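In this view, the complex is presented without one of its protein chains, the others remaining in place.
Presenting subunit A:
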Amino acid sequence: MDGTLFDDDLWAGVRDVSPLMLGIVPFALVAGIAAVDAGLTLAEAVGMSVIVFAGASQLAALDLLGANAPLAVVIGTAAVINLRMVMYSASIAPHFARYARETRAALAYFLTDQAYALSVAEFAENESRTRWRYYLGAAASLWAVWQVGTVVGVVVGAGVPDAWGLTFAVPLVFLALLVPAMKDRPTTVAGVAGGAIAVLAAGLPLNLGLLAGAIVGILAGLIAEAIDR
């Protein structure tokens, strides 16, 4: 698209991420609604979205905070959920290697599932992209929409009746991320094992069922992969 606003790499990132906003907006609203449900103030909800900026872990932390789980369990669970960021960081790192340390530190803050997936796919296809501009176009757009969506969720969420079960949108969001994550046999085994153990261990105190499911799921995936080889 020569000569248009969008021939700049930054704007290409903004443009390419825009269809994903359809999924991000309800996710952000749910994060705001869940924050109100857990008893957080607007400042706390926004603080969480800015400082943590990782939806799935925010929802899990809010759920546990609302249930008065021990702080160590809240932090541990959220951290486990975000461990996947290490994988994204490792995967995208070669593209950022030539930038200054401070630039890389800033780019890292914006790393999300969507920004990672979109950028790595684009860099593989289009070698000429200026890495940081394309990535930041996508990642900073996601950031802005996430913050605004959280605030709207906090403000309007309080007025929705409980019987509608809007918090059910939370497992639905996870489900929408889970299905494409089970892309081959070992990852499917990991998901099935993790889910089954979590259901069976749902009665355990401190939400230990989640950690038990996650650990068993990862081990099951490794075993399935070893068998496949």
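Note that contacts are C-beta pairs under 8 Å (C-beta built on N, C-alpha and C of every residue); 3 or more make two chains touch, one makes a residue touch a chain; residues count from 1.
In the analysis below, contacts and distances are computed from a predicted model.
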{"item": "Name of the absent chain as recorded in UniProt (options \"Phosphate ABC transporter ATP-binding protein\", \"Branched-chain amino acid transport\", \"Homoserine dehydrogenase\" or \"Ammonia monooxygenase\")", "value": "\"Branched-chain amino acid transport\""}
{"item": "Interface with the unshown chain - residue positions in subunit A", "value": "22-24, 26-27, 36-41, 44, 47-48, 51-54, 56-57, 60-61, 65-68, 71, 74-75, 78-94, 96-97, 101, 104-105, 107-109, 111, 163-166, 168-182, 186-188, 190-200, 202, 209-210, 212-218, 220-222, 225"}
